[in-house]
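Only a portion of the chains appears, each positioned as in the full assembly.
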Amino acid sequence: MSESPSKSSFTLIISCPDEVGIVAAICQFIAQRGGSLIESNQHTDVEQGWFYLRNVIDGQSLSIDENRFREEFAPLADKFSMEWYLRDNSVPQRVAIMASHSSHCLADLLHRWKSNELNCTIPCVISNHENLRSMVEWHGIPFHHVPVPKEDKSEAFEKTANIIERHQAETIVLARYMQIIPPAICSSYSGRLINIHHSFLPSFIGANPYQKAYDRGVKLIGATCHYVTEDLDEGPIIEQDVIRVSHSCDKDDMVRLGRDVERSALSRGLRYHLEDRVIVRGNKTVVFTP
Amino acid sequence: MSESPSKSSFTLIISCPDEVGIVAAICQFIAQRGGSLIESNQHTDVEQGWFYLRNVIDGQSLSIDENRFREEFAPLADKFSMEWYLRDNSVPQRVAIMASHSSHCLADLLHRWKSNELNCTIPCVISNHENLRSMVEWHGIPFHHVPVPKEDKSEAFEKTANIIERHQAETIVLARYMQIIPPAICSSYSGRLINIHHSFLPSFIGANPYQKAYDRGVKLIGATCHYVTEDLDEGPIIEQDVIRVSHSCDKDDMVRLGRDVERSALSRGLRYHLEDRVIVRGNKTVVFTP
Amino acid sequence: MSESPSKSSFTLIISCPDEVGIVAAICQFIAQRGGSLIESNQHTDVEQGWFYLRNVIDGQSLSIDENRFREEFAPLADKFSMEWYLRDNSVPQRVAIMASHSSHCLADLLHRWKSNELNCTIPCVISNHENLRSMVEWHGIPFHHVPVPKEDKSEAFEKTANIIERHQAETIVLARYMQIIPPAICSSYSGRLINIHHSFLPSFIGANPYQKAYDRGVKLIGATCHYVTEDLDEGPIIEQDVIRVSHSCDKDDMVRLGRDVERSALSRGLRYHLEDRVIVRGNKTVVFTP
């Protein structure tokens, strides 16, 4: 499953109304251009009549280049009313990370990035606190401190948007950023703005989920990686994970244990996103896990 | 951990305000009567200043009998303002099971009971449907069909209460019973009325949790075993479990997969209850898992 | 994912050397005959250069019948050197179950079958003990008692083979059968003889795995569902599962806890097999989990 980023490959993502002959048409198109399939995932939502496909194509097998592929594929895409894109996997995505005071998710992502686990570059980290600067800069990544004053946050978010734009980030990860993102950014980065919520959504929506979990006496706590929409904590879920707790855990223990599932859910969710395994439709996702 | 039911043993359960010397006093009391501890669990809720203890005592090591123990222990219990009881583990608890149309939880409990996994007798099964009669009777257990008409349920629940009383059930298990239990029964069987809810509470409270889970697009579904109180789905949680689902699961798949976690959460929860591992305080539980 | 057995559908299973154009050729073949894909799974083993496909085709969409499909598909299959078969999902597979003294796996399978979770019929249960007869017959399934004397087992296995043949079983499930199956049966039912081993293979191969696990002090125990080959405990693995144990578990506790993972691993493994999600190659499996 692991397409080594150094090996040339393209990922073709398609979703469209289901119809007889779609797969045949797509695969014939690819085969006629010499394309060898490294990985292929399909899903048909029979109820909704909707078709989803992810094909990873060996780049060296293709007789045409990326742009030519797009040109020649367009008429076929139109015929089946496809939403689609082709990704060149040799070009790592640019991922801006936003963090607040907590280091655990950020440290985990930076380590995975440095270990070549994630096929992306990280052009910048933005935080409303200063405390993580040294860790970020040690990784050779620019750190931007953008305080977010309670009274007026608009200027801070304007500045934030500029930084992200300047760094040409395609995806934004909120690694426990803890600030509500303004609607403008949510819609600009629709399907590309990833959050980790520190509860097993839809349980304990909103602030202080660990306190709420402690008060309710649950026996498992969780974390949810999801795309951010204007509806707080209601966006499409990419990945979730849980961990067992007991009566002997106080709230601080839950916070500590929760960090482990936050890390794992976020890093898996981001990985799925970067490998184009996630297709959003409405408020739900198709996730072609390996 | 497994105290074989045939081997004579007593379980002493205590909860009280925390104080220096409680454990010493209790253990000295037991030791002075020759009592050998097979298993001992303690918990101190530092925040609440509350102490919890579960001691399993080898019956053959005790120099006094059960009643004498209770008599002699009472003054000590008073001194520390204990809530306490002593259980003779050679007397299996009497557990009435209530079920509706679905067989999976009931079949699982009956099989475990027949396999001597649960230290209880099952004096009766009550259902508002007829379809499970044969399965229950094959196990040699009386089956009572008590229909619950939508218009007026009071008579049905009066009848139900009579059956349970007649069978001298100490604990009631709702094995997917799907009817709201009237407050009178809830309070009579407080801490002894166990339900399995087919969601990871507090997510998807109320009816049709699998449909809600499907609509929300969660990546894990769960089940919750809890004591029933008058507040629907809000009682103290004993045990929870989850299972992974994907975009390829429709609602029926979730229902099917959910059965497995319903079974496991309910059977573990009941086991903990029958082994006196669960101590309720307020709306939360201490569960001394093995 | 759940193809309701009542709804007409066919599953096409293919494995062959990888080559450009295979998927296109297959899908074009299906599309030209009106075939609508309900589910499609593919895998390419890049290292081995081998291709695997599972397509579930809506039966009502096909313009030709099953036999015609086979005839017309054969030349294509030859061209790509395919190993392949087409399954009519409206014809449930015939599964003979063999059990010994333990009831838990058998009871679980029978309950799932009765609940329509498994798309199969169970023409018979064979056991070397008498104790499970009543349970099996209550389900309306013929029970055959075939004792296996230690001195000479050949006659017993001849009788067993006859019973299985007479009942035209396509698949045999060893639900904790605890006897070594003779090579002749292993090879006759290659890829169709499923065992549940009560350990996390390759740990604790051979007899008494729970005792060995207890002696080694492991913190997780497991179960392994695999196809049986002549090499004991070495056949292709279909599914595995684990459960946490602690120092407080004695060997009997491990046996009891292990039952739960034996049940879950076996029932999932059998389900995958019955849905033709498992393709064996060499000593390994491709399992297209839903």
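For clarity, chains are labelled A, B and C in written order, and residue numbers in each chain start from 1.
Assume contacts are C-beta pairs under 8 Å (C-beta built on N, C-alpha and C of every residue); 3 or more make two chains touch, one makes a residue touch a chain.
Everything numeric in this text was worked out from a predicted model, so none of it was measured.
Engineer: If 3 of the identical subunits are displayed, how many subunits does the entire complex have according to this structure file?
Structural biologist: Altogether, the complex is made of 4 copies.
Just so it is clear, only the chains that are shown with their structure count from here on.
Engineer: Quick check: superposing chain A onto chain B on C-alpha atoms, how many degrees is the rotation, to the nearest 5?
Structural biologist: The best-fit rotation has an angle of 180 degrees.
Engineer: Taking each chain's centre as the mean of its C-alpha atoms, which one lies nearest the mean of all protein C-alpha atoms here?
Structural biologist: Looking at where each chain's C-alpha mean falls, the closest to the middle is C.
Engineer: Are the interface residues of chain A and chain C largely the same numbers on each copy, more than half shared, or largely different?
Structural biologist: same
Engineer: Cα centroid separation between chain A and chain C, in whole Å?
Structural biologist: 36
Engineer: Where the CA atoms of chain A average out and where those of chain B average out, how many Å apart are those spots?
Structural biologist: About 41 Å separates the centre of chain A from that of chain B.
Engineer: Can you pull out the residues of chain B that are in contact with at least two other chains?
Structural biologist: Residues 246, 248, 250.
Engineer: Under the touch definition given earlier, write down the residues of chain C that touch chain B in their complex.
Structural biologist: 1-2, 39, 103-104, 107-108, 111, 114-115, 117, 134, 138, 246, 248-250, 252-253, 256, 260, 264, 290
Engineer: Inside the complex, what are the residues of chain C that reach chain A?
Structural biologist: Per the stated touch rule, the residues are 18, 20-21, 23-25, 27-28, 30-32, 34-42, 44, 46, 61.
Engineer: If you look only at chain A, which of its residues touch chain B in the complex?
Structural biologist: Residues 43, 45-47, 200-204, 216-220, 222, 236-242, 246-248, 250, 283-287, 289 of chain A touch chain B in their complex.
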